[in-house]
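I'd like to ask you about the structure that follows.
All protein chains of the complex are present and in place, except for one that has been dropped.
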Amino acid sequence: MASDVVVETRNLSKVYRDFWGRQKVRALKALDLEIRRGEIFGLLGPNGSGKTTTIKLLLGLLFPTSGQALIFGRDATDVSKNERLGYLPEESYLYRFLNAEETLDFYGRLFDMSAADRKRRTTELIDLVGLNWAKRRQLKEYSKGMARRIGLAQALINDPELILLDEPTSGLDPIGTREMKDLILRLKGQGKTVLMSSHLLADVQDVCDRIAILHQGELKELGRVDSLLKVRDETEIRARGLSESAQSEIRAVIERHQGTVLAMDNPTTTLEDLFLAIVRDSEARPGRRAKPEHDPEPNAAPNR
Amino acid sequence: MNERQRFTRKIVYACVIAALLLPLSWLSQPETTESKGGMLAQMRAANQLSQAQLGEIDPASETIKLATLGMRGVAANVLWTKANNYKKTEDWVGYSAALEQIAKLQPNVVSVWIFLGWNLTHNVSVEFDDFHDRYYWVIRGINYRQEGTKYNRDSPRLLSDIGWTIAQKLGRADEKVQFRRLFREDDDFNGSRPLAQRDNWLVGREWLMKAEQVAARGVAVRGERPVLFHSHPVMCLVNYAEDLEEEGTFGEVAKNAWRKAAASWAELSNRDLPTLSNVFVRLGDKEIYDERSKKAQEELDRLATADLKEKFKAEKLASLTTAERDAYLAPADRRTTQQNELLYAVNDKMTIGHIDLAERVPGENRAAALKAAEEATFADMMSNLINIERDVVYYHYWMLRCQIEPEDSTLEARKLIFEADRAFTAAQLVKASELYDQGMKKWREVLDAYPALLKDASTTDPLVDSINHYRSVLHQLDEKFPKPFVLQDVLEADATFHGLPLPEGEQGSEAPPSGDAAKASP
Partner (left out) sequence: MVHETDAILFADWIWPALLFFLEAAALLGLLALIGGFLVAAFRYGPMAGGDTAYRMIRTGLVDFVSISPRRIAALSWLAVQESLRRRVLVGFGVFLLILLFAGWFLDSRSNDPAALYLSFVLTATTWLVLLMALFLSALSLPADIKNHTIYTIVTKPVRPGEIVLGRIIGFAVIGSILLAIMGVFSYVFVSRVLSHTHEVEVASLKKAPNDPTGAQTGRTSSVLNHRHQVNLDEKGNGSTDIVQGHYHQVTTERDGDKVRYVLSPPRDLLTARVPLYASGLRFKDRTGKGSDRGINVGNEWKYRSFIEGGSLAAATFTFDDITPERFPEELPIEMTIRVFRSYKGDIEKGILGSLVLKNPRTGRASQLITFRAKDFYIDSLPISRKLTDPAGNSIDLFADLVVDGQLDIELQCLDDSQYFGVAKPDIYLRARDASFTMNFVKSYLSIWVQMLLVTGFGVMFSTFLSGAVAMMATLATLVMGFFKQFVFDVAQGSIQGGGPIESFIRIFKQQNVTTQLEPGLTTDVVKAGDQVFMWFMSHVTTLLPDFRHFDDVDYVAHGFDIPPDTILIQLFTALAYVAAVFAIGYFFLRTREVAR
């Protein structure tokens, strides 16, 4: 269903030029993406891979060199799309001389919300991000984690349908990271679409439905997280309370069935493997869609 | 570039900066109690240019200078342009405000104070019609320059300029009567100065003498001939005495004033004055040099016989061209224009110098003759130099006046004529006639004693005015102008000065010439 597509990019490219118009960096090359309503979409890639450029293009903060970015079917440079959109920037670019309440009230007014709505929404969101104890303090006194939370709160002020989160967990402690992820999942539960970028693989793996892996401005991989990560010729065994003898017994059983024990300790983040494989492959053969050794499922290819 | 290169470069930069700081320190280290400071500080001290030596350190001025952030020149320029524009559009409030600001920006440029102060006293004041306003602006201009002395306490030029302005602007302007009156009443300018000393000439003299004191400490007087510089305070006393009489004060007061003026002139005569040829002279010494010259020439004449001179002269004549000789020998009334033109050069050629003559003296007298010739030449030169300086300040004239004026007969003559003029203005004809009669007789005595006065228009002009008044009085009284007239020579002298036909006694029936109209004041 076409109306289900919330974000769409067609052949989206961005070239940064210098003052004289000379090409400096191709930040993004012919990106085609579709994000549907209700999913959590992750943009994954190392620093400088084009994640943030993509988000900025989607927000209309940058203009595409060629191609198109559509949000809710409208051009990304159209201001009216912002009515239904929330954005948490990479760092919390907020006015440090305002306090939490003033900040939220200010952004509320930018949505032309009535005073009563703003008050209600402000209280709700401050509660939501757990900053009730610090709502009267100027943001310049906030720690990085607190600033992220208030940043998230401002992104949600208008109860948006689509939320763009640029590195939502960066700078957060483990508990903060967990809370952020829970919140993202809760938003999904409310039927919202979330687009997040991150270079922290664990985050993406934990919350995203689908991911796109970017490297050097090119789309390298796209698909459902579970299928991307499923390795068909490997079996992972996780158990609790096994004694040393029980473990060696299991090893014996595997060997008996001509299997090879690869490892038997805490499970590794396999997305990391995938990611590193893609990066290695991309550097070896630039400009090509990644072909890691283990083929992902055919149905993980983008639906076109 | 790697870490090491970067580090090396930083070290090099640091070294270069340090190396550049050395000459900077050598140049501009400030002066302290222990050290003399850097080159600039020493130069400042040597040339007496440091702020503390020049005058007060004014926080307002320093603030403005700082606030312009090194753009002082530009700011001063803008202000000058603005001031000119204010002047053009006759906005005097803005003009004087701009002047104050300029002074704050350039407090140590003496010519700024002088120039702008002059503008106020001489150019702005005359724009106003009411003499009260004019007086106000004259005083503003004087106050302005007085403010300048705070910052430049050792500038003889500025001090002298203030004194000169107080004396001359107030005492010589068209409105001098009003100005001098207002000046006497001006408590704000004079403060606690007693009334008797509230005379612009005396107050001006105070400042002029301050300037002399500063100059005496060795500060160079620039832009003015020393003899003039030192004559100003002397002339203040003369002018003071003159104005006293002009305003009706005679007797002991006037006498004393003139005596003081005479004493001051005598003092000036004995002052060592530098001349333009870097020789020091005294104005009073001319007669001494003349005497020395005379003696030396007599000695030379004794040594060089008359026929030596004649021979020399004949030689010189022989060396002339025919045209020159003709011009020289032709009788004065027969010379053509060309010959007259030639004559100057010829006379020069024909002059026999003392030394030239002495060199022709033969034998053992030669050395003595040369000595005498040198003495005569030197004495002539000195006499000549003194004469030049004397002419600059009208030495002869003022010495004569200072000699004549304190005398009782002169005072009496002046008093009588003054009272006669007053009676004439008040239309007391009989009284005026009597007073004129007495006064003119008194003047006769004075003129007989000092006939040189007849050569001076500033003596004869007012006398002629009074004679005209007298004539008018007699006419109204139906009396005849006396013949021969006691001051006939004055009328003749006046006619010569002004190029008028000589008066021929009295034409009784004619209407009396209106005194003011007949006279064109020089």
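Should a chain be cited, it is by its letter among A and B, assigned in written order, with residues numbered from 1 in that chain.
In this text, a residue touches a chain if its C-beta (ideal position, glycine included) is under 8 Å from a C-beta of that chain, and two chains touch if they have at least 3 such contacts.
Just so we're clear, the structure is a prediction, and the values are computed from it rather than from any experiment.
A.B. asks: Just name the one of A:A30, A:L98, A:A202 or A:A277 that touches the chain not displayed here.
C.D. replies: Of the listed residues, the one touching the omitted chain is A:L98.
A.B. asks: Of B:L40, B:I64 or B:I288, which sits in contact with the chain we cannot see?
C.D. replies: From the options B:L40, B:I64 or B:I288, the contact with the absent chain belongs to B:I64.
A.B. asks: Which one touches the absent chain: A:L44, A:L59 or A:V129?
C.D. replies: A:L59
A.B. asks: Just to verify: which one of B:N143, B:Q428 or B:T496 makes contact with the chain not shown?
C.D. replies: Residue touching the absent chain, from the options given: B:N143.
A.B. asks: Given the contact definition stated above, which residue among A:F41, A:F72, A:Y87 or A:F275 touches the chain not shown here?
C.D. replies: With A:F41, A:F72, A:Y87 or A:F275 as choices, the missing chain is touched by A:Y87.
A.B. asks: For chain B, which positions touch the chain that isn't shown here?
C.D. replies: 59-60, 63-64, 88-94, 96-97, 100-101, 104, 127-131, 133, 136, 140, 143, 174-175, 177-178, 187-188
A.B. asks: Quickly run down the residues of chain A that touch the omitted chain.
C.D. replies: Per the touch rule, chain A residues meeting the hidden chain are 16, 56, 59-63, 78-80, 82-83, 85, 87, 89, 91, 93-95, 97-98, 106-107, 109-112, 151, 154, 158.
Convention: only the chains that are shown with their structure count from here on.
A.B. asks: Between chain A and chain B, what is the gap in Å from one C-alpha centre to the other?
C.D. replies: Chain centroid spacing, chain A to chain B, equals 96 Å.
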